[in-house]
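A single protein chain has been removed from this complex, and every other one stays in its place.
Let's turn to chain A:
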Amino acid sequence: MILDAHDLACRRGGRTVFRHVGFRLAAGEALVVTGDNGAGKSSLIAVVAGLLAPDAGRVSLEGGGGRPLDELIGLVGHRDGLKAQLTAAENLVFARELLGASARPVAEALASVGMSHAADMAVAILSAGQRRRVALARLLACDRPIWLMDEPGAALDAASLRMLAAMMSNHLAAGGIILAATHQPLGLEGARTLRLERPAGAAEPDDPFLEEDWDGELGWPLDAGPAERHADGSRPRTDDPA
């Protein structure tokens, strides 16, 4: 089983998010995608998942055993995909019917992420980190060998992060594929890294955080209106050495 992304490009809202992005992942391999906010990590996950049409390029699968790509993908997006009114166990039972059940029963999947105690609790009353763990348990409970994870470590405590690293290593050892977008180190040994950079000209000119010499303070008063900007769109900067 090989997941092949060839020369992908993505445009959102008329703006190029990324282009010329490609990778090739065989069974047992992981790719960690890093990059600044807005570099297109989540967009890349969405494109590979088939939720977003790429502007160019293609994602293909070799040797899926007769199953198409979208029936092999397990997704943990930046939204957990859990119904707040249902219990953790009910959410997983539904996911198994929707996505296909793995050999691991729901109770065992919840136990693997340390959420056995919350099986009969409504997701609405769980904390952000606990919800994240239930969403991760969904990957274990469903028969989906290609894991696409968008910030899988978000809201997780140190112990849960170690659990996540172990869970991902086990999945790779079992011949799975992982594509994870993250800011924090995931502790995944042997994973390749893909750093997304914003294409030149794609950056937003008004984004103060893009100043290369940004020192943590805004270069102009926060209440500065359009009138206080130069006609060419640049901002007046009192501390500009030039």
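Following the convention adopted for this analysis, a contact is a pair of C-beta atoms (placed from the backbone, for glycine too) under 8 Å apart; a residue touches a chain by one contact, two chains touch by 3 or more; residues count from 1.
We adopt the following convention: contacts and distances are computed from a predicted model.
Visitor: Name the chain not shown, per its UniProt record: "Heme exporter protein B", "DsbE family thiol:disulfide interchange protein", "EfeO-type cupredoxin-like domain-containing protein" or "Glycine betaine transport system permease protein OpuAB"?
Guide: When "Heme exporter protein B", "DsbE family thiol:disulfide interchange protein", "EfeO-type cupredoxin-like domain-containing protein" or "Glycine betaine transport system permease protein OpuAB" are compared with UniProt, the left-out chain turns out to be "Heme exporter protein B".
Visitor: Determine which one of A:E62, A:E97, A:D157 or A:E197 touches the chain that has been left out.
Guide: Going through A:E62, A:E97, A:D157 or A:E197 one by one, A:E97 is the residue touching the chain not shown.
Visitor: Quick one: which of A:A26, A:A56 or A:A84 touches the chain that's been left out?
Guide: If we include the chain that is not displayed, A:A84 is the one touching it.
Visitor: Spell out, residue by residue, where the missing chain touches chain A.
Guide: With respect to the unshown chain, the touching residues of chain A are 49-51, 67-68, 70-71, 73-75, 77-86, 90, 94-95, 97-100.
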